[in-house]
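One chain of protein is taken out of this complex; the other chains stay put.
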Amino acid sequence: MTQLILYNVFNGLIIGAFYALMALGLSLILNLSGVINFAHGGFLAIGAYFAFALIPFVGFWGALLIAPILTALLGGVIERILIRPLYGRDPLYGLLLTFGLAFIIEDGTRKIWGPQTLPFSVPEWMSTPLSANYFFLTGYRLFMVALVTVAVIVLFVVLNRTRLGMRIRAGTLDLETVSVLGVNVRILRSVNFGLGIYLAGLAGVLAAGMLGLQPTIGTDLIMPSFVAIIVGGLGSLPGTLVGGLLIGVASGVTSVFFPSASEAVIYIMMGLVLLVRPRGLFGEEGRF
Amino acid sequence: MDRQYQKYVGDFIIWSVLLTMPLWLHLVGGYTPLGTRVLIMALAAMALNFLLGYTGVLSFGHAAYFGLGAYGAGLTIKYLIPNTLAGMGVGLIVGIVAAAIIGLLIIRLRGIYFAMVTIAFGQVFYFIAYRWNNITGGDDGLSGWSRQPIDLGFFKIDILHDEKAFYYFVLFFFAISVAIMAAILRSPFGRTLLAIRENERRARFLGIPIDRHVWMSWLISCTFVSLAGTLYALLNNFADPHDLRWDQSGDFVMMAVLGGMRSFWGPLIGAAMFVVLQDYVSSMTSNWMSFIGLFFVLVVLFCPRGVLGIIRRRQVQ
Partner (left out) sequence: MSEDIINRPVGRRRVLQAGLAIGAMQVTSPFVVKALGEVPVKIGMDNTFTGTYAELGRNEQMGSELAVQEINKKGGILGRPVVLLSEDSTSADTGTAVQKAHKLIERDKVSLVLDSVNSAMALAIGEVTAQAGVMNIVTGGHTDAVTGTDCHWNVFRICNTTRMETNSMSKLLFDKFGKKWYFITPDYAFGHTLQQGFEASLKKFGGTEVGASLTPLGTTDFSSYLIKAQAANPDVIIFLHAGQDMINALKQAVQFGLDKRFHIAGAQQELEALNGLPPNARIGNWVFEWYWNQPNVPHVKEFVAAIRKLNNGKVPTARHWFGYAATWTYALIANEKKTLDARVLAKGLEGFTLPPEVALMPDKVFFRAGDHQLMPNLYIGHAVAHGSVPEDLFHVDQVVKGIDVAPPVSETGCHIKWPA
């Protein structure tokens, strides 16, 4: 029994890492643009489909490299055309717009690649377990965790050590002042939006290795990501990371004892966190 | 005076359209249950907007009370008493009780936190409906029952077989609900809600008990959403877990924003467009999602205050 729980804790961390990747992208966009991006699941699907289309030409590794970048570029273009006019307006309009965008993306991917599930293969050596006892540690899942770790480290280094990162963090706190200080806020927001979408695209390529690739691949993943953000605390990226890992472990462990609640548990957790500590675990007081 | 006159004309047009809808709907390619669906969704969206547009609090979990109403009505008619009004009564009470208790827990939160915690509670109800297979039918939904003719003693209305009769049955409840909401908004209590929406801090300094007012507003809003839920179950003769899910809540919010959340009738217009557009376009092309999505995007970009907002602006110019 202890072993089973331990397995599920590890396993939950792996899944949590994945949620964190999506949640970080959402969080970046929310912090700087004030847009709750309902189309994030759609961008995840686009990343996965781009990778599927690229694999015959550049292989899995090439696709892993290129597909998220292409997704990010698309995200940047969409930000310029559609999201930009929304800045300074009621966040509800961002909600309505990205809701519509999610519709268009789902329909568009279905139009281009068809409604059927596409067979997305990962390299053979990755899709085998590393040891008989810890069979849930497959090459692919370890690779996923490693990649998420690298992505998170790079993200935090960028945010904390570079000029761009400093501006993004400053903009999160007080965009007006940043603007007055001579930073081009428009470009800053575009780059930041693209960065968030890049993470969605990366999550998409990873998801397609575990899940069936079809237009709705991202829809079931978006809600847990929101929950991760809220549990961790709005405005705090480390909080988002912790939130993602926490909900992964919580739903993993619950599925041992009380499988019927394995989905509801993350919402119960979110409710409890908000009732006890309304700003989330690491959120700052008085924001949002 | 002129504004007042325009308002009366607007009200008159809306009520005439609603009253005569079953008579001409088929001429424009519609059908009576479509009109009924518009009314029910409009009631839900207007109820949500009582909280969103007039108190300034965003709930993203209203589908929970919509669904509780639906299941309350369905379960009552299926297992307890095969009586439509009794089913509606139970559904309404279940919704109100749940909203009252949850409201007490969450009124201190604001903004996005409030929205998220309403999602959290909503999803918990969703998973209960979804997992409690023996009672709710789980993913298969609650079937095997239907709304019953209304027997008032002196005369009978067959709302089961006569779709038009059911439309007017729904319109009756819609009219009462709308009248009550309008009356509340015109009362001192309603004015206080507006004050909270405009500036919560100032209202607090004036000594207004904010939490109690928000709780009352939340309760009123959830009451009418539950009522809409009971009617929705009767319309479909069915209740399913999707009624409680967060994307259903999202639809209500979209309807309110689409029509214009700062006007009383905005959500009705939004709901009508949402329902009718989807119904028409999805019959014409399998790519209807692109059209609806594009429509949302265009509304956001070009009608900053919803569709009714743009009409208002014309009038001002």
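Remarks
By written order: A and B. Residues from 1 in each chain.
To be clear about the criterion, a residue touches a chain if its C-beta (ideal position, glycine included) is under 8 Å from a C-beta of that chain, and two chains touch if they have at least 3 such contacts.
Since the model is a prediction, treat every value here as computed from it, not as a measurement.
One chain of the complex is left out; on chain A, the residues touching it are 3-4, 7-8, 11-12, 14-15, 106-107, 110-111, 114-122, 124, 127-129, 135-136, 138, 140-141, 207, 210-216, 220-221, 252, 255-256, 259-260, 262-263. One chain of the complex is left out; on chain B, the residues touching it are 26, 29-34, 37, 130-131, 133, 137-141, 143-144, 146, 160-161, 163, 232, 235-238, 240, 242-243, 278-279, 282-289.
One rule holds for everything that comes next: only the chains that are shown with their structure count from here on.
Chain A and chain B have centres, each the mean of its CA atoms, that are 32 Å apart. Across the interface of their complex, chain A is touched by residues 58, 105-106, 108-109, 111-113, 116-117, 119-121, 123-124, 127-128, 131, 246, 250, 253-254, 257-258, 261, 287-290, 292-297, 299-301, 304 of chain B.
Of all the residues in chain A, the ones that touch chain B in their complex are 36, 38, 82, 85-86, 89, 91-93, 95-97, 99-104, 106-108, 111, 223, 226-227, 230, 234, 260-261, 263-264, 267-268, 270-271, 274-275, 278-279, 288.
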